[in-house]
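First the structure, in the form of structure tokens, and then the observations on it.
All protein chains but one are shown at their positions in the complex.
In order of appearance the chains are A, B and C, and numbering begins at 1 in each one.
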Amino acid sequence: MTETIKVGVLGALGKVGSEVCRAVEQAPDTELVARIDAGDDLGGLVGSGAEAVVDFTHPDVVMDNLEFCVRHGIHAVVGTTGFDAARLDTLRGWLADSPTTGVLVAPNFSIGALLMMRFAAEAARWFESAEVVELHHPDKADAPSGTARRTAELIAAARRDAGLGPAPDATSTALEGARGADVDGIRVHGLRIRGMVAHQEVVLGGLGETLTIRHDSMDRASFTPGVLAGLRAIADHPGLTVGLDHFLGLD
Amino acid sequence: MTETIKVGVLGALGKVGSEVCRAVEQAPDTELVARIDAGDDLGGLVGSGAEAVVDFTHPDVVMDNLEFCVRHGIHAVVGTTGFDAARLDTLRGWLADSPTTGVLVAPNFSIGALLMMRFAAEAARWFESAEVVELHHPDKADAPSGTARRTAELIAAARRDAGLGPAPDATSTALEGARGADVDGIRVHGLRIRGMVAHQEVVLGGLGETLTIRHDSMDRASFTPGVLAGLRAIADHPGLTVGLDHFLGLD
Amino acid sequence: MTETIKVGVLGALGKVGSEVCRAVEQAPDTELVARIDAGDDLGGLVGSGAEAVVDFTHPDVVMDNLEFCVRHGIHAVVGTTGFDAARLDTLRGWLADSPTTGVLVAPNFSIGALLMMRFAAEAARWFESAEVVELHHPDKADAPSGTARRTAELIAAARRDAGLGPAPDATSTALEGARGADVDGIRVHGLRIRGMVAHQEVVLGGLGETLTIRHDSMDRASFTPGVLAGLRAIADHPGLTVGLDHFLGLD
Partner (left out) sequence: MTETIKVGVLGALGKVGSEVCRAVEQAPDTELVARIDAGDDLGGLVGSGAEAVVDFTHPDVVMDNLEFCVRHGIHAVVGTTGFDAARLDTLRGWLADSPTTGVLVAPNFSIGALLMMRFAAEAARWFESAEVVELHHPDKADAPSGTARRTAELIAAARRDAGLGPAPDATSTALEGARGADVDGIRVHGLRIRGMVAHQEVVLGGLGETLTIRHDSMDRASFTPGVLAGLRAIADHPGLTVGLDHFLGLD
């Protein structure tokens, strides 16, 4: 890969994609060579000389996009959702035929969110209690958020590994829903508040002390440093990587 | 009432009662003249010269205690729970025959908690969204806490008075419990965390901004300034008063 | 004033002014009839039929703008800074000659910020300790923020009125600046953090409990509901009003 990375953006007209375009243009070591959106011909990517793409498109089209890129040896940094085990297997198959190409599929490009999850998992074994609170704008469709569910799963796994049982809870009389949702035994609470963007708090507690790890995402732009970090590292990680944390030295 | 208020404490050996005893002994304008607990004869109160009692006992005995006090013209500051409309009516009947005696029944003696509820109610009409989060030690039996339910009811009433409809919430896919309990249309979330004592946060939000009002009770002693404020004011408030806020100039 | 308020915006091309234009256009009961910016002739306001203006301009031009508006009987809602006692006196003089015209000069149009300040002042007399923490983006020039200074002054005044002395502080060894700035005896701390917008926390504490009032302004748009509230009320408030809180029923 040359010193300046030539980047194509798929979904370039979307909210996230246009932020990505701006970030790629502004960073000193990336160059935006193609903006592709629905209806555009992927063939333009090849002509543009793109070495890597960023894909924030739609579950319906992302697999076609990736098949094209892998066949043409173009690396991909993917934020589109909807990847299950079958899709990841398909990707691995394509990549087997193109051994120097890298694809990063990441559910979350916010470095702050990744650190929050990592620290929550590391701290979990030291505390009797752990719960997750997420706060989002009221236009969000799912509750709890995907990040909150994932965080709870990581905490639950860390507790199991450390031999911790269920967190103490003497509740005997409760209104329905008062103790939140149960994700692998970890309680998760979702607030929907106008004015908020995307926020999460992990609360851990033991004898006489609590530890709280909070991430506040105030602006869509918070995803872009993670996308750039992905672009900078992708050529050195051929094959499939799931999760940006593997590129951040957090594992 | 003399300059120094002579005080008897009912439930003097309980956790809360013993804190009350200490506070009454330490305050410059109150004097502890009687410690009464289960099995003690209330007659000792009369001999002690008590002008007022503080009652943190049990729903099973508090009505007998109060009947005795009102009949003997002894004011009462009551933190015991379990008062319903019927009990309050009974109290009013007894007080009608003893017109200079005052009884304060207060579900909460924490001045911070009372201010939190008051501010939440005042702010509610200015914001599209409002939810309540309470955090307590894991030995607590009920969820949400009584204070959280009361706060939600006050917010709901303020929203109705201002003509606000339901808070916006586009949730279409949710795990059971993820959006908390519904108290009069206000969402309430309860966390149970070792190391915590009693904490509550009211989160309000509108276009581009949020307002958060948080109360942290770190120590049982936080109830005592409110109890002392009740003792100082009770002689000037004959009859039944429900809620310490009426003594604090908050209404 | 007609049912729909005809509004001119001065400083219409500025960051705040353009948000105001959008809000005036979107609200059902206001109509944007004039956008004025540097170099435009104020005479256009008269032709446009503007009943009220919103002025977010510059201390150098705001007095000329207001003299023109008051002389033409156009109400004004003013967010421009730089008003001292002399300027306010000049304004009062002009308004004396135009007794049905109203001018609102407000240092802060965020309803959340106004409530935070109001609640801080109301709560101050009940707590031994009170400090202010403000957190802003690192491009801000002054520390602490004007809102934080004003909040501290309000707390200090409330404490004086209640006969409270200085807050307890046994600090005997301190690094310079560790205890923040002293504003009328109240400690104020300013953080400058990338990713933040404008945030403030008032922390009050007494025996065993604390009360925290936090305002988060995540978006410039948080000013617009207050500007609209000012426009709706200004015709009913002839003369000079300083502070939007007087229009919100908070006093």
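The rule we apply is simple: a residue touches a chain if its C-beta (ideal position, glycine included) is under 8 Å from a C-beta of that chain, and two chains touch if they have at least 3 such contacts.
Since we're looking at a predicted model, the values are computed, not measured.
S.K.: Looking at C:Glu31, C:Glu128 or C:Glu153, which makes contact with the chain not pictured?
M.R.: Touching the chain that is not displayed is residue C:Glu128.
S.K.: Of the residues listed, C:Val46, C:Val61 or C:Leu207, which one is in contact with the missing chain?
M.R.: Only one of C:Val46, C:Val61 or C:Leu207 touches the chain omitted from view, namely C:Leu207.
S.K.: Of the residues A:Thr80, A:Thr151 or A:Ser217, I need the one that contacts the missing chain.
M.R.: Missing-chain contact among the listed residues: A:Ser217.
S.K.: What is the set of chain A residues that contact the non-displayed chain in the whole complex?
M.R.: 110-113, 115-116, 119, 122-123, 126-127, 204, 206-225, 248
S.K.: May I ask you to list the residues on chain B that touch the chain which is not drawn?
M.R.: These residues of chain B touch the chain that is not shown: 195-197, 216, 218-219, 222.
S.K.: At which residues does chain C meet the chain that is not included here?
M.R.: 127-129, 131, 133, 135, 138-144, 149, 167-183, 187-196, 203-210
As a working rule, only the chains that are shown with their structure count from here on.
S.K.: Would you mind checking which chain's mean C-alpha position lies nearest the centre of all protein C-alpha atoms?
M.R.: The chain sitting closest to the overall C-alpha centre is C.
S.K.: If you average the CA atoms of chain A and of chain B, how many Å lie between those two points?
M.R.: Distance between chain centres: 45 Å.
S.K.: What's the distance between the Cα centroids of chain B and chain C, rounded to whole Å?
M.R.: So the centroids are 36 Å from each other.
S.K.: Calculate how many whole Å lie between the centre of chain A and the centre of chain C, each centre taken as the average of the chain's C-alpha atoms.
M.R.: It comes to 39 Å between the two C-alpha centres.
S.K.: Out of chain A, which residues touch more than one other chain, so two or more?
M.R.: Answer for chain A, listing residues that touch two or more other chains: 195-196.
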